[in-house]
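The other protein chains are all here in position, but one chain of the complex has been omitted.
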Amino acid sequence: MSWWPVVVTETGKLNVQPDQTTVEQDASHLPLGIFCIVAGLAALWIAQDYDTGTFISMGPGFFPKAVSGVLILIGILILLLRGRDMPAGASEVRDTPPLLSRLRVIGCVSAAILVFAATLMPLGLPFASFLMVALAGLGHSGSRPLTIVATAAVLAVLSTVLFAGLLGLQIPVLPEVLR
Amino acid sequence: MTSFDTTRRGFLTAASLLSTTALLGFPAFAQDYPSKKIDYVVPYNAGGMSDNISRLIGEKLAAATGQQVINDYKPGAGGAIGANYFMSTPADGYTLLQSTNSFYGIIPLVTKVQYKPLEDLVPLVLVGDAPMVIAVNPAVPATNLAELIAYAKANPGALSFGTAGKGTVGHLSGEWLQKRAGIELLHIPYNGTPAALQAVLANEAQILFGPESAEHIAAGTLKGIAVLGDTRWQQLPNLPTTVEAGIEGWAPRSWHTVSIQAKAPEEVKTKLNALINKILEEPAVRERVASFGLIPGIASYDEVQQRARDDNEQFGALIRDAGLAIAN
């Protein structure tokens, strides 16, 4: 059973850490381990249709199955070590902001990018950039609405001038109905 | 609310006006063609061979018609993304597709695409053939096709050919040679033609099919064996063709064309064929096409359909033999 406390010294080498310092409040190993296992299992499941071949004459499925298999094992190992794989000094636990503000940041910035992708073709570059910046600006606590709108307007103009004007990229500028 | 209504009414009026003009204009369509800008879809990255050809033709077409011709790059999946995008545009003849015979003979057979070759997509012209030269590493003891075949028969499994990947014209040329000459060659796919060329220079693979070897044949770092088909190439005039060497009939080939949706009005197709052929007949244009490493060609609308049909059948047979066809 290999669950001895392994850490990395600052030289990047594997090392054994004395047992007394393995106390760790950081719980990041849990989601990471689960993520590795789930990603590995999903990749393995998809790869079952790919021909494996042999080690000497690999099919297209050999590498995917091997990689996802190892990823699953790594995920299990991460769960078993319960954070003891981290270097000694790196165990500081920072208080995370409340869930709602975290969701606001993630939601606004992701939505901003998605809205840009969705509106670029129908509305054109200036409008799409404006919407993206305005939405992303909502993710920054402490920005006033007027500042956000002004930033969005300036950046919409700048990006259009830079990419469609100076660099001459083929990006739709006008909304679809006017083209 | 009121302002929203007005704008919407504005749009609706504009839209109905547009459709009325379109309807009224339809009978006079072919004579007037082109009466607006033409979109020219290039299914590869800017800067490549297809792009060079599209710029050459697009520029001349714009000058000849007085309409803008605008390139639209849709690269990816060996051209399939561009072809699918092209099929989603209106079939009014105002969108053209820069393409090769692969769009008729190979891509629809090995990739899932949203068109049936020659039923939904048709070629308009023949821009030029890319000569498929058989070149070998100097270490191979053969100077012509007969010697190469004899060597391959005497040493089965000793020779391999490097290609830019499965289902490329180079790969199918190798399959064709094996079948027609009754020899066995090992296929080694590479990630692109440059890598395959490097491998044949280093003797990791021995045979290369395609025009890329020309400079090395001239410099003596590779040996030229033959050109596939029945036409010699002006850049390597001493190189015999495979037909001269005794392999009659169709041979794998690679040629460039401009395609259009089959549903486009017949008059537009004929008119475009005449317009582009007139451009391709200009001596300066022929010279440019030759400088791209192609053999310039001219074909009538019917001739080019026949070419595409032949390639569809012959490549299709090779692809099925090689087990590359996808179930459609």
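Chains: A and B, in written order; residue numbering restarts at 1 for each.
The definition used in the following text is that a contact is a pair of C-beta atoms (placed from the backbone, for glycine too) under 8 Å apart; a residue touches a chain by one contact, two chains touch by 3 or more.
The rule is short, and it goes like this: contacts and distances are computed from a predicted model.
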* From the names "3-isopropylmalate dehydratase large subunit", "Tripartite tricarboxylate transporter permease", "Cytochrome-c oxidase" or "Carrier domain-containing protein", which one matches the UniProt record for the unseen chain? -> "Tripartite tricarboxylate transporter permease"
* Among B:Pro141, B:Pro156 or B:Pro194, which residue is in touch with the absent chain? -> B:Pro194
* Given the contact definition stated above, which residue among B:Gly76, B:Pro240 or B:Gly316 touches the chain not shown here? -> B:Gly76
* Tell me where the left-out chain touches chain A, residue by residue. => 4, 6-16, 26, 28-29, 31-32, 35-36, 39-40, 43, 46-47, 50-51, 56-60, 63-64, 67-68, 70-71, 74-75, 77-78, 81, 85-87, 90, 95-97, 101-102, 105-106, 109-110, 112-114, 116-118, 120-121, 125, 129, 132-133, 136-137, 139-143, 147, 151-152, 155, 158-159, 162-163, 167-171
* To do: Tell me where the left-out chain touches chain B, residue by residue.
  => 45-49, 51-52, 55, 73-78, 80-81, 84, 110-111, 157, 160, 165-167, 186, 188-191, 194-195, 197-199, 201-202, 204-205, 212, 214-216, 218-219, 221, 291-293, 324
